[in-house]
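Every protein chain except one is present and positioned as in the full complex.
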Amino acid sequence: MTEAESRVEAPGADYNFAYLDEQTKRMIRRALLKALAVPGYQVPFASREMPMPYGWGTGGVQVSAAVLVPGDRLKVIDQGADDTTNAVSIRKFFQKTAGIAVTGHTGEATVIQTRHRIPEAPLTEGQILVYQVPIPEPLRFLEPRETETRRMHALEEYGLMHVKLYEDIARHGEIATAYAYPVQIEGRYVMDPSPIPKFDNPKLRMAAIQLFGAGREQRIYALPPYTEVVSLDFEDHPFVPGKAEGACALCGSETSYLDEVIVDDRGGRMFVCSDTDYCAGRRAAGHVGAEGAAAGEGRA
Amino acid sequence: MDDQALSGGFADTPREAALAFRAALTAMARPGRIEAVAGARPPAPLSVAAGTLLLVLADPTTPVHLAGALDRPGLRDWLRFHTGAPLSDRAGAVFAVGRWADLLPLDAYSLGTPDYPDRSATLIVEMDALDATGARLTGPGIETSHGLSLPEIAAFRANRARFPLGLDFFLTAGERLAALPRSTHVEAV
Partner (left out) sequence: MYVAVKGGERAIDAAHAWLAEERRGDPAIPELAVAQIREQMTLAVNRVMAEGSLYDPDLAALAIKQARGDLIEAIFLIRAYRTTLPRLGASEPVETGGMRCDRRISATFKDVPGGQVLGPTFDYTHRLLDFALAAEGEVPEAATAAPDAAPKPRITGLLDRDGLIETEPASDETPPDLTREPLGFPAGRALRLQALTRSDEGFALGMAYSTQRGYGRNHPFVGELRLGRVGVEVEIPELGFAVEIAEIELTECETVNQFAGSKTEPPQFTRGYGLVFGQSERKAISMALVDRALRWEDLGEDFTGAPAQDAEFVISHGDNIQASGFLEHIKLPHYVDFQSELELVRRIRAEAAASAAEREAAE
């Protein structure tokens, strides 16, 4: 993150604080409270048409807008990185409309909006993690009808999900779901954790508050801190979080989630941390991977 | 409508409401934690905390039930002027506010439906004081367990037994509030 990016801009006079009007915020805030009261249940909300496309984080943006306070430090990541274009765009939106401070450092952020990742560094009690969710309904790929899936949740009828997972095992020898891996919350609602890799599933029980927003599908759901989250599995086929074998080429981490980078057209590839802040932090602390440089040099 | 009804709202709604909501969100996410809020100066006997919650959450789409001594003209006017919320009986209320004895019986409020458990009432219970002792709370939002002074135990246990249906509670005293969602297990110590 450069100096310029972390500068606090004056809120745009043309917009209400954090863009949304107060009545819309009230409606979203009521939905958030009910979502926290019934963890894993998807609360319908009257999602507004935002000045960015559906599918690009309108749910997460509305949730963030409803929870942000003037003193917050916001971090926005997409695929674990602060500098992916959509993360940059959303961060700028809140700098402009809420005048809040932004940061790239996980530890400094009070609110983190994310798409597809949970940061590597454990989150703490004062933090809120807001997920952008494309399809909130974990049963949607098994049953396209909202009227049916709503009934299935009401009756706790999750047999279809287990059948699907078991069919995977019969065909592939293991459960063939690698991301958006379904979880059950406190033994009740089956929930889609958004398209995070299943590597991140064990982190879903955390100290921070987790809020999920799906704008186009008009749903909000939540996990209070320390909520019990179980990745669905079978006794003889227990859940295994997976990641690429190998270490980050820049910082040498063997435990972080890795992105694959193709480096030539002869099959050459390397792996780097998907969490850019985690990687930069390790390099600043002196860790060096096979392709990395000493601290300071590799950071743009 | 007297002058008192027109005053006592937020001076800077977007910012004050955001701060107060963050406290309410934190309270609901961490049952039993006591948070401080400010902003509303409602007519007596409504507390600052209960008044602030209503300013943050109530609007013309959310009928409010004023229980017992709170159902008085000055408060009705204040609520209507600042939130536009219609007054309601227990059954139709999205929010109900009052002292515990005045809020009872709990069966009268909407508990939500199996399809839409979110369509249940939220009760704001006015207390003389709030402290982190008394009942033992466990469940989502609580790492091990938490203590909270509650007006009684049995009603909250019965409410938990209906999960995912059920009522959600804020407990308010002065400028402080705590929350007790339906997901919390409550035991006498």
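Order of writing sets the chain letters: A and B. Residues in each chain are counted from 1.
Definition applied: contacts are C-beta pairs under 8 Å (C-beta built on N, C-alpha and C of every residue); 3 or more make two chains touch, one makes a residue touch a chain.
Remember, it's a predicted structure, so these values are computed and weren't measured experimentally.
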| item | value |
| --- | --- |
| Chains on display which the left-out chain touches in the complete complex | A |
| Contacting the left-out chain in the complete assembly, out of A:Val88, A:Leu160 or A:Val230 | A:Val88 |
| From A:Phe17, A:Trp56 or A:Tyr189, residue that would touch the chain that is not displayed | A:Trp56 |
| Omitted-chain contact residue, chosen from A:Glu108, A:Glu125, A:Glu157 or A:Asp259 | A:Asp259 |
| Subunit A residues that touch the omitted chain in the full complex | 5, 21, 44-51, 53-56, 58, 78-80, 83-89, 92, 115-117, 134, 145-147, 172-174, 176, 178-180, 195-199, 216, 218, 242-244, 249-250, 257-261, 263, 270, 272, 274, 276, 291-293, 297-298, 300 |
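In this section, only the chains that are shown with their structure count from here on.
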| item | value |
| --- | --- |
| Subunit A to subunit B touching residues, read off their complex | 16-18, 22-23, 25-27, 29-39, 41, 43-44, 66-70, 150-151, 154-155, 185-186, 188-189, 207, 209, 222-228 |
| Footprint of subunit A on subunit B - complex, ascending | 13-15, 17-19, 21-22, 24-26, 28-31, 56-59, 61-62, 94, 114-118, 120, 122, 139-143, 163-164, 168, 181-183 |
